[in-house]
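Encoded as structure tokens, here's the structure I'll be asking about.
Complex shown without one protein chain; remaining protein chains in place.
Our next item is chain A:
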Amino acid sequence: MALLYGLLWRLLLLLVHVNTALVSWLRVRLRSWKGRLWERAVAALLLPVALAGFPDQHKKLNHNPDATANPVTGNRDDGRRARWLSDGKALEKLPVHVGLLVAEEEPSYSDVANLVVWCMAVGISYVSVYDNHGIFRKNNSRLLEEILRQQNLLGVDGSKYSIEFLSNGSDKHNVVSCRPTVKVLSPEDGKQSIVQAAQQICRSVENKERSSKDISVSMLDVLLRESKNIPDPDLVLKFGPVNSTLGFLPWHIRLTEFIERWYCPTSLWFR
């Protein structure tokens, strides 16, 4: 009997994988279709494995009918930039900090760089990139190169949108800076940072500079932001098949909204 259930379980998993692959494949095909009605019909037929609304958003940015199409490239780039900015302004609320959580075994530098540049272009001022192996932190120069390359490709003028690239070390300056910021994060910025702050507090208690009764949430919060002033992410976009935060900034994600590429409430799909 146990054997039968085991087989049924494997069959169930196989069906889910096939369904996911099918939906992915169809999405690529459906991108060229303008009919939302068709997409809804297909989605309704398949199992409720919805995909994130975000790809719809950057589909809009990518495939906008070029109203200002002009043989002169410069004007077209300006037009595209202006459109991106107006797309951003058309949204009721723009997140201040968007986190890109890359839960893939072999992340694509060009895809991530693309996203970073799009976020900046729409008007998001702080973008962080995270993976739980610390790959981006180890190769941050490669990521920076890729971001600069994408900026050029997409016609976004580097000098106008100069990005502040922060990898290691402290960023003690004010978060409210005019320049968009890209920060590379790794697991050390999560629990490790909280532990370091805790150690600092305990050392001051050991030195009789402070009592345990003085310790409050705001004290810990201020201490955490002293060395690494990372604003709380408003939105996190998760890439890769893993449904977990994988250690991403536990203290900061108190009210963060998570958009997953693979599984997400069907209501978001229909938005």
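By definition in this document, a residue touches a chain if its C-beta (ideal position, glycine included) is under 8 Å from a C-beta of that chain, and two chains touch if they have at least 3 such contacts; residues count from 1.
The rule is short, and it goes like this: contacts and distances are computed from a predicted model.
Considering only "Thioredoxin-like protein", "Alkyl transferase", "Ubiquitin carboxyl-terminal hydrolase" or "AP complex subunit sigma", the record for the omitted chain gives "Alkyl transferase", by its UniProt protein name.
The omitted chain makes contact with just one of the residues A:23, A:100, A:143 or A:201: A:201. Counting the whole complex, the residues of chain A in touch with the unshown chain are 2, 5-6, 8-9, 12-13, 16, 103, 132-133, 187, 190-192, 194-195, 197-199, 201-203, 205-206, 211-213, 215-217, 219-221, 241-248, 250-251, 253-260, 263-267.
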